[in-house]
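Here is the structure we will look at.
Removed: one protein chain of the complex. Kept in place: all other protein chains.
Going in written order, the chains are labelled A, B and C, and every chain counts its residues from 1.
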Amino acid sequence: MKTDAALVLVSHSERLAEGARELISSMAQDVPILIAAGDGEGGLGTRSEGIVEAVQSANAEHVLLIFDLGSALMNAEMASELLAAEGHEVTVVDAPFVEGAMVAAMALQVGKGVSEAIKEAEASRQQLKKG
Amino acid sequence: MKTDAALVLVSHSERLAEGARELISSMAQDVPILIAAGDGEGGLGTRSEGIVEAVQSANAEHVLLIFDLGSALMNAEMASELLAAEGHEVTVVDAPFVEGAMVAAMALQVGKGVSEAIKEAEASRQQLKKG
Amino acid sequence: MDVTVAKAWFQRYADVISEEKALLTRLDSAIGDGDHGANMARGWKAVQEELESFTGGLSDAFLLVSRTLISKVGGASGPLYGTVFLRMSMALKGKETIDETDWSNLLQQGAEGIAQRGKVTGGEKTMYDVWSVLPQAAEETAQQGEDELTLVTRLAQIAREKADATQEMKATKGRAAYLGDRSIGHKDPGAESTALLFDALRSTLADKGGADHEN
Partner (left out) sequence: MDVTVAKAWFQRYADVISEEKALLTRLDSAIGDGDHGANMARGWKAVQEELESFTGGLSDAFLLVSRTLISKVGGASGPLYGTVFLRMSMALKGKETIDETDWSNLLQQGAEGIAQRGKVTGGEKTMYDVWSVLPQAAEETAQQGEDELTLVTRLAQIAREKADATQEMKATKGRAAYLGDRSIGHKDPGAESTALLFDALRSTLADKGGADHEN
């Protein structure tokens, strides 16, 4: 059975993505969070193929891609084009990596819809953290 | 000899902080980046004592604290009060964890001053990542 | 209340926290990350150990608690309670006892410490919603000329009511704020641990009173 929504953390660094996942999962326990990170050979980098595989294995109605920097975006957008061709619903979210992923995951955790989760994650950049 | 400036990444997760550091250090090779992460017993959390120790060991004129979420801020502010009493220059930066740390480190890497680095890091939240 | 009673209070609270660890964990699991029980237990166990060899004065006892919580507790509760006890320690500098009329200012210092550390003003569904009402309650009770046990019993009652009342609030600060409306219906863990702190104070003084009578 497909879950409603899943997050894929697209990062240059596996440790960064795994750390973000452990932090987020301590709060948003029921939201599937997958990782597409690294150059596939133990080094830093992002690969669209890795993103495609993560999205496919998520088996979710809608997948949100949250990326760290620069080429992670290009690979995420490349992957979503390839995945759209296969009928996958994928959205690349424009949000701070850790903060945005946490907000998106918590929105899903409390039962909000995917578009609400995206909206809240994208708005998270506006929120002062020292507020 | 003291270095001019150093970054301390204050995170609930050691892996998150280490991943952020490896990503940032691949670009900002000469900027000292220290980590204060975890509850000190292998779990998630932040401790002001850990932050104090990281700042002390940085041995820098000015230390920027970049934090991930919630209580990391309280511990960072607690630590900077304790450190200020010892004469340390410490600034808690209000910026997205990964993106802000990268911008601050790169500003220092190219020789900008500390206040410029803080300003750019705090402005990084405004920059759309999909731009 | 002198340093001996203060030590007894802290030791009793450490026992209470150890007994109620599961409750705090359960509350924090519902609207946070589930570590408030572990955080508090770790911190107050360390306080208990430190107190064994402690021989200082009243202000120092509060400072010991502050330092220990700050260094041992991961999470928000470390700096929050750490700041409370630091401010109280400062307010107690040079004093040998806390008298009935001292409580209001002491609690005010603690509450302000939380407000500053947590950037709260009240109504955010945090421990501050308990702390913020205590100074005035202490003030009024002291003005009525009540004795110490009556005063702290009143504080413990109000703290319990306020902690329970956080259940119906919506969180706007701390981790629970991520839950928005879903935070309603769950009691705030930090408010609960605060209620337990004042109940431990009450029972410490009640036992002491009993002991005093027996002597």
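To be clear about the criterion, a contact is a pair of C-beta atoms (placed from the backbone, for glycine too) under 8 Å apart; a residue touches a chain by one contact, two chains touch by 3 or more.
Only a predicted model underlies this, so the values are computations on that prediction, with no experimental measurement involved.
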With touch as defined up top, name the shown chains that contact the chain not shown. A, B
For a quick check of understanding: of A:Leu44, A:Leu64, A:Ala95 or A:Val114, which residue touches the chain that isn't displayed? A:Leu44
If the missing chain were put back, which residues of chain A would it touch? 38-41, 43-49, 69-71, 74-75, 77-78, 82
Missing-partner contacts on chain B, residue numbers: 26-27, 102-103, 106, 109-111, 130-131
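The rule is simple: only the chains that are shown with their structure count from here on.
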Relative to chain C, the most remote chain by C-alpha centroid is chain A
In whole angstrom, what separates the CA-based centres of chain A and chain B? 24
Please work out the Cα centroid separation of chain B and chain C, and write it as a whole number of Å. 31
Going by the touch rule set out above, which residues of chain C reach two or more other chains? 33, 175
Chain B: positions in contact with at least two other chains: 44, 69
